[in-house]
Structure formats: C-alpha cells, structure tokens
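To start, I am sharing the structure in question, which I have written as structure tokens.
The other protein chains are all here in position, but one chain of the complex has been omitted.
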Amino acid sequence: MKYDRLERLSIGLSRPTALIGILGLMLIALITVASVVARAVFNYPLIWAHDAASLLIIIIVATCFPTGVMLRKHVAIEFLGGALGSRAHRWLTAFGALVTSAALAVLAWQMTVIAGQETAGHASTVVARIPTGPLWWLAAVIVWVSVPMQGLVTLLIITGKAAPAADGDHV
Amino acid sequence: MSPETIGLLGVAALFLMILTHVPIGIAMGVSGVLTFGLLRNWSAAFAIVGTEASTVFASLELAIIPLFLIMGSFAASGGMGRDIYRLAYAFLGHYRGGLAMATIGGCAGFGAVCGSSIATVSTMTQVSYGEMRQRGYAPTLSTGSIAAGGTLGILVPPSVIIVLYAVLSEQFILTLFTAALVPAVLAVVGYMLSIWVVVSLNPDAGPAGEKSSWRERAQAVRESWATILLAAVVAGGIYSGLFTVTESASIGAILAVVIAVVRGKTSWAVFWHNLYSTAATSAMLYVILIGASVFSYALTLSRLPSNMVAIVGNLDVPPLMIVAGLMVIYIILGALFDTVSAMVLTMPFVYPLILNMGMDPIWWGIVMVMVIEIGMVTPPIGINALIMKSMLPQSSLRDIYVGIVPFLVSDLIRLTLVILFPALVLWLPTLLDLPR
Partner (left out) sequence: REMTVATYLPANSSFVTDLLEPLAAWINERTNGEFSLAVYAGGTLGRDPSQQDRIVSSGIADLAVIVPGRNAGAYPDWGVFELPGLARSAEEGSYAVWQMHNDGNLRTGDDLHLVAAWTTDPYIFHTSAPITDPADVQGLRIRVLGQTQTESVLAMGGVPQGVSITETPEAISRGTLDGALADWSVFDIFRLGEVAHYSYEIPLGVLAMALVMNPESYAELSPEGQAVMTEAGEEWQRLMIAYYGRERARILETYTARGHVINAPTEEQIAGIVEATADLRERVAGAAGDGVMAAYEQALMDHRSGTR
C-alpha cells in the first residue's frame, strides 16, 4: 500500500521528463529540417544548428532514463527463473533489478564527475560558445532521479507488486 | 593473475549475471568495470563509465535511433501498415497464396518506414492475420508469413539494428543501409517462393482471392499516398545523397507524426504511448551501448580477444569454415536467447577475428543482421513468434513455429548465398562509391 503512492509519484515524475525529452528530440528534428531547407533553398546553412542540437541531445538522452526504469524495458534473459518456478523467478528478477540500481547509481555518480569536469574545463559549444556545464549538471540530476526509482521497482518486484515488464524487449 | 585469467573471470561474471536476470547492458557494464578494476585500478574502472556515458549522451549520430523509433511507431498508429498491405493485396491477392504474398510485400513496404522488427510484426499481425484467416488461410501460413515478414523490418533500411552495428563497429550507416538493399530484395523474393512452394504442396493452405480491377488498384495506390510519400522522402533522401541519414531520420520522424495527426489516427493515449515507449527503448539501447563499450575496453586490456584471434589465425582452417562455425554458434545462441544480445556480447571477440581474416566489416554487418533475423523466429526464444502469440491468444505457439519453417529454409539459403558471394552485399556500395 505504502508503495502505491511512491509508484504514482515516480510515474508522475517520469512522464513529464519523457515528454520533455521527446519534444526536445522533435525540436532537434525541426532544427535539422530547417537547416536542410536553409541549405537547399537559400544556400545558407544555419551555422548555429549544430550548437543547438548538441546542447539538446544531452538532456534528451537523460530524460529517457526515468521512463526506461519505470517501464522496466530491458533485454534480460529469464530462462533460468522460468525453469526454477515463479518464486525463484521473482527473486532472480529482483536480484537483476538490484544490480541495475547499483549500476545506475555508478552511472549517475560518474555523470556528476563529468558535469564537474565540463564546468571546470569551461566546455562550450563550437560556434556560439554556450557553456555546456549546466546541461551536464541537469543530465546528472535526471539520471540521479532514476536511481531511487529503480530501487522502488526492485522493492515492487520483491513484494510481487510490480507490473509485468514492458512488452517487446528489443527492437 | 595473468590479464587473460582476469579477462576469463570477467566473462564468467558476465554469464553468471545474465543467468541471474541482470539486463544484458547492465551485466556488460558491471563485468567490464570489475575486469578493468582488477586489471588496472578502481578509479580508472569507474571513470570509463563516465567517459563512455558522456560520449554516448553527447552523440548526435545516436539520435538517429530514437528518431527512427518515433517514425516507426507513428507510421504504425497512422495506419500505414494497412495501406501498404492493401496496396500489395490489390496486385497479388488473386494468386494462390496471394494474401500471404501481400503480407510479405506489406512487411517490406512497412519496413521502409520503420526501423524495428517488433513494430513490423505487431503492426502486420493487426493488419493481415484476421484477413488471412477469414479467407480460409491455414493458421500456419498466416502466422508464418507475418513472423518471417516481420524480420524485414530490420533488413529493409532504415534499421535500428544496422545503426547499432554501425555505431559499435564504427562503420558508415549509409554504406550499411545500401549494402542491405540487395539482400532485402532477395529476402522478399525468397519468402514469395516459400509461399509458392507451400501452396503448391497444399492448395488449401492459401486459396486465391478475387482479382482487383485496375480501378481498384489505382484506388489502393491513392490511399497509400502517405506511406509512399514517407518512404520516398526517407529512402530517396538517403540514397540520392540529398540528405544525410540524420537529416532523413529527422524528416521521417516529423512527417510520420504530421501524417498520423492529419489523418486523425492519433488519440492522445496513442500519442503518449508512442512517446513513452520510444523514450524507454532508447534508454535501454543507450545502456547497452555504454555497457558494451566498457566491457569491450576491459576485454581489450585483458588481451583475451587478441590472443583468441592469434589462436584462430594459427589454425590451419580456411576462413570460410570459421565463418560457418560462427554461424552455427550464432544460430544456437539465437535459439537459446535473443540474438541482438548475442551480437553485442560477441562483438569484442568476433569483430577483430573477422577483420583479421581480411573479411569486409560491411558484409559482416549484413550477415549479422540476417543471423539476428533467424534468431527472431527460431524456438524456443523467437521474439517475433512470442509477440504474435501474445497478440493472438487463441493461436498456438506450435503452429506459429511450424508455419515459420518454409521461411526459415529460405532464410538459410539466403544466408549461405550471401556468405559464399559477398558481392551480393558489396556490389551496390561499391557501385555507388560509398565510404568504407
């Protein structure tokens, strides 16, 4: 019961981030199309297009993580659990989810290190020289947010309350 | 401990984690960090996760993957699968087995606007399964043609698997897309022949439909304008050199959304579902890419791959035999579990081996895609068959796998042809003088 609110909160957080991410992706697509048109029709490429896209992409990728966690979309091979019965299956899946939580925490930690280095190194885009540091910080925060979400997913699996993993486990 | 021993321990840890339900990308990343940490030091091992993540997060080339995913999901919800199937039906429906042939044609056409096999299979199941069953088609032929046709989603460009291989092997996406074209045509022809054989042996399996008039055909062409437009813009843009692959993916994604909205085919629920599922699939692929790189750097440092290449290179065995051996291994792996993972997992070993034998990385990429196709339809874990089963609860998994057999034969013949005659793959990229 007490997990229900946490789960609703997590899903409530993951949906707007995914929306922002995909809208950002569509914005990259629009900028790309605009630069194709500018190049083909006006013979004048938009030199800032690459800058804009290279800033957006960092946030877009980060925003995919909370949704990926909440939809439990992974390629995992579950035949051992399948052979050992549903109880073993649940514990093995929980173990996989726990390792995933730890790995996500390492990823988030290293993203934080990178954000610090990008800021300290005054990293910026090529043409307009917009600092990229703040975006790396934002990306790191978003990945950090997905860590407790993955922890929650692990708990839900252990207590048997998790919804089944998203269908179509690869492309 | 020697570096090689540590490398072997890392590989063992990887397989242990995979057995215990750890997702593949995560398992590769964790095992890579452990191996690297033992070989050098822990701060460097953790730092690789950071450098790889920042490479992957900042890569505009990788944005191609979510863009193609968006294009495919909106093409599906925009009704394009139905359009292209109707179009193929108008021209093929009156032949014996014509509905199954139309399914293959529909899959190939839908594959031209969708980069994923799963989206192709689930779309075509909705579109053509009911129709085949209504017209008295055997369940085996109905499901078999869809499950096999679905694999055209990753062979006909655009293809997310090809982009994944291109990124992992640092080959050109455009060159790989072009190289896939001749094998894709061979696949369509081969599947049509399989259907012809099935209905020749058993005419009841696929009775002929009515012949469409030229007016009806013209009507079908008119009604599929959206799909034809989308395919023409995406494929035409890429191959004419008018746009880069990224630009084509951008245009395709926008166009697919616009068409779906204009046609009123997209409810908010569908719209959200497409967005979330693209985001989640992208996150999964990014995790796989980061994990695969970390694992591969750690293995390189253990010298396990280079030793293996040296050992295999010293064997007095013709390269073709080695390739044949690899095919057997992949087909076994593909029967046991997902072949995409098999490709990513074995890449650090197999890719240097292929290069060392003087074989072409573009050709190998297409061979890998075809092996993955086979893995998608072979029991017990054939993802296309499993998806069909989940969509059609009344069908039997046994029927689905039985129905696949004629198409599997065609797959194996095509795989053999492409391995024996790499020119089938390399001719077109060479003709067009694409970068290698």
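Think of it as A and B in the order they're written, each chain with its own count starting at 1.
Going forward, a residue touches a chain if its C-beta (ideal position, glycine included) is under 8 Å from a C-beta of that chain, and two chains touch if they have at least 3 such contacts.
Remember, predicted model here, so these are calculated numbers, not experimental data.
Student: If the hidden chain were put back, which of B:A47, B:V197 or B:I413 would touch it?
Tutor: B:A47
Student: Looking at the whole complex, which of B:T244, B:T346 or B:T430 touches the chain that is not displayed?
Tutor: Answer from the full complex: B:T244 touches the omitted chain.
Student: Hey, which of B:T5, B:T55 or B:S267 is the one touching the hidden chain?
Tutor: Once the missing chain is taken into account, the touching residue is B:T55.
Student: Write the list of chain A residues that the hidden chain touches.
Tutor: These residues of chain A touch the chain that is not shown: 39, 43-45, 47, 50, 117, 120-124, 126-127, 129.
Student: Quickly run down the residues of chain B that touch the omitted chain.
Tutor: Looking at chain B, the ones touching the missing chain are residues 36, 40-41, 43-44, 47-48, 50-51, 54-55, 170, 172, 241, 244, 293, 296-297, 300-301, 435.
In this section, only the chains that are shown with their structure count from here on.
Student: Chain A to chain B: how many Å between their CA centres?
Tutor: For chain A versus chain B, the centre distance works out to 23 Å.
Student: Given the complex with chain B, which residues does chain A contribute to the contact?
Tutor: 15, 18-19, 21-22, 25-26, 28-30, 32-33, 36, 40, 50, 53-54, 57-58, 60-65, 67-71, 73-81, 92-93, 95-96, 99-100, 102-103, 106-107, 109-111, 113-114, 118, 136, 139, 166-171
Student: How about chain B: which of its residues touch chain A in the complex?
Tutor: Residue list for chain B touching chain A: 17-27, 29-30, 33, 46-47, 49-51, 53-54, 56-60, 62-63, 66-67, 69-70, 115-119, 122, 154, 160-161, 242-243, 246-247, 249-251, 253-254, 257, 272, 275-288, 290, 336-338, 340-341, 381, 383, 387, 390.
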